[in-house]
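With one protein chain withheld, the remaining protein chains of the complex are depicted in position.
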């Protein structure tokens, strides 16, 4: 998470609060109590932890500071729900989150209810702009955890031998095979990068600055499962020459031979989706691949990934607004959808797109003070930037300037590929 | 688990079946759904796994074999609930048991119900002795898992920062300090070892044979918390000379400084019990210690642990029957109790007693055929024998000849110390 | 290693060959036979391996291809001395290099002699430009291994409790304390980056391209031991807020509290140098620090590391030639030297300078074909760029456009800090 610094509008903060908070519960509706507890890999947090941690954020940073004589729901929860903030006291080892069965889901729902009641009271009083800004940070923070809830639930259910269905959702999708991608050309020049508007953004989008870009071309859609299967069938996972050395070691050691959630049965490829186990649709964008795989795929094609600057310039060039009918969390399909027509650039929504840019601070990146400042740039090393949001990202959470980032071996997020040259 | 070979009586097998099966559910009553799922360390299985696995045993080895046209509840459960039997097909990695949230507890209770209905029907028909014997193995197998249920639940709750109370139970216990232990003397001679009666026993108790014992003395009670604290306060954990080399490395690396579940607060020692967090009672037997600690304690005292043969001879010498008022699972105290008076030898119940004997086959140890034979002696290496049962052992499950065994670093069972010389 | 693509001059290739090959032996002169064998950490290769591998390069890529009827010295050496090239057959696991005692040093010196004789014969014939170019690559490759020889020997001797002296060398160095660094200002604009000359360069310097830089300032010298000690004495290693999250975990886990080779004795800091164990000289540049430490130091000062583009632009602005009196390998001091005067920018030689740039391909980065192409960009992920060369770099090997790269936790190279803002 990074931190916003400029916040202007504050209309309807109470309504926004209700809506966002309600959405987290909505995501958890299909779960059984047992699903809320486990942490099959260190990256994946138990759903009940997400519900508690996003609540703790409001209790700890808002109510404890600004609600007079606030009495905490249970002092001991701090230890469990503090994710990261060294300044906020000791906390449970991340890898132990999945062993903690109490407090149970019921108690955490009570905790949410308790905090929400107090927050609603607070929101009906007159608040300083600073407090309102902090609350909005909390809501964006919760939206980030909504995306994680979806991907973590997918991991918990998708590595279960019973492949339980999370939600039934069918998308028509076009039946005809998708043709080759088109190339969009952008001319060389000096471009502005970073968030320059008046709304909300995170601090890693700030430090607006100029970059020089040479002429480049970028594809008008995402790489499909069909195209990725060609790579696999051409021995993509067996030819050293396509891979970064570290990626090759990674794939060998973990015996990676396909995207995460893919299973071969009788020479047909299936994959687990939140709609259940399904045959792989060749028209849909490939997803759940690492940076290593994205880079190997690009090299195999003789092409490359775009830089994050190229991506942002292309996105600004093509879009003026976030598409209303984009494939975001609100669609509740929770899976990428095939390109609809040639105007459908798939730049926002569907899958996060790996770029060829390392996650580093922009020139003049601002440093925040205080507890929230702890996140400030702390992760700006050994990660790559992803752009564009996914089918698990809330629509109101994404922007063309939004910088997401993950280590090069991560695959449990909805990640995919777009090529450049 | 080991395997019985001689089975005589079969009266009331149906009643026995009901009672044992009911008991497993009774143990789980205080749990919330979340508690059933996790596996905080590899040794500890999720409670729902114990419930399912002991049921699978009846389905797989009894119903599938002897119930005509039996239809399995769900074929896929085999993969999840097969613990060990290579001959029964592929199975989940032990260390992954705690990541499997589905089937949930509800489904597993339905599974138990389904199997119980079919078992009850089967038990009301006329059965060959062999089938009855197999069913009785299944019941003893389930009793072993009842003890594991209790110790695993203790681990799950006891490593939770909230220290939840599993059951309220107060035992009066004597207030006055316990005096020094007395010594019981046994003369040298040739003794018979192993199970020679007509009831049920496991195969590792068979191969009845003679051993020669020199004169020895054994204490008339278990080592208390008070005595163990003396060891701690005399630097027991800091003096290399008391420890086996491997034990010293173990304690250094894991920073072991007290029994499992012990916590120091303001210079007072507390420990987690299934009755909640309590101050350590100096009169109660020390428990949750490894073989390494038991051996170091004995060496510090200038004494030693008894061999399993000395223990068995002493037990046969002192007891003719399993004590009716012993501190077993049925007491539902789930914690060792201080010696009541000098006649209370604490040999059966309370805590498993580490012996100085490695777990090895008796001369003429029999080999079983078939799937159950897989367990046969498979674990007879790098483990030490424990004797006597604990406060978590069903009373009908223990015998003076019963051989339990664990690796030398294990501490999550109710384990304790008795000294010899 | 990266690969040159443009090679023009080829005068005196035979003399060059002799000189470079001789230099490797010269570096090993102070060693005992035992020093040639070991590999205390995976990064550090045994000196005899460097001698053999650089020889194998000529045998395998030059003689086997271009020397008619060439008979290999010993076919089996391929397995041992192939470092990396998948296309050149199976090879020993990198981490096992230090367990292979045979062939011994004597045999490897015979191997060098054998290959050199054949190479000298070949070099006295008329060769195609392509072959000459390949030979020159081999020489630059050997120079890279000369630097590694020095740093690996330092590690082998410097982690020996006897701290053996490798070479006696005293540098006067100025006695007076160095004043604050000055700032050099560079104006915003579009700059060319990459190698544009006619000599030798590696492929990662190619793909000459334009970047836009905002105004920036860069210090006129390296950070000194004295300045770094201030950081340490101000709790630099104990304050989370200065560190990247991953760096903090790294320092905690490995208990890092000072640069590599530093030892505290009676409140004084000493460090191992190739001249023996010496008290830390406050005027000398700090070295043997990781990217994590460099970044934390910069954050503590409220400043930052320069990007590799800023560094290159500053270096081109200040220097027209490689300084003849720079502190390179040829100086045989093998340790950084204090800034001589304010004109001494220390940009070339002394220590490699961590930049804030991730190691990534330049736009239009060329791809090579064939076995040498394997190195091509294989390492362009999760590493940071270092610039400027060190006291262990051959003078003829460095250029302002030279891009070195290491993972963010590496410390055994001569690495240091320069700040920007």
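For reference, chains read A, B and C in written order, and residue numbers begin at 1 within each chain.
What we mean here is this: a contact is a pair of C-beta atoms (placed from the backbone, for glycine too) under 8 Å apart; a residue touches a chain by one contact, two chains touch by 3 or more.
Please read all numbers here as calculations on a predicted model, not as lab measurements.
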Displayed chains contacted by the hidden chain, counting the whole assembly: B, C
Contact with the hidden chain (one of C:79, C:183, C:263 or C:317): C:79
Contact set of subunit B toward the excluded chain (per top definition): 86, 190, 209-212, 214, 240-241, 243-247, 291-292, 295, 304, 356-358, 360-361, 363-364, 373-374, 377-382, 384, 408
Interface with the undisplayed chain - residues on subunit C: 32-40, 48, 76, 79-80, 92, 96, 98-106, 156-157, 159-162, 164
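Following the convention adopted for this analysis, only the chains that are shown with their structure count from here on.
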Between subunit A and its twin subunit B, rotation from the CA superposition, multiple of 5 degrees: 180
Chain closest to the middle, measuring from C-alpha centroids that were averaged per chain: A
Maximum centroid distance from subunit C, chain identifier (CA atoms): B
Intercentroid distance (Cα basis), subunit B paired with subunit A, Å: 47
Centre-to-centre distance between subunit C and subunit A (centres being mean Cα positions), rounded to whole Å: 38
Interface hub residues of subunit A, defined as touching at least two other chains: none
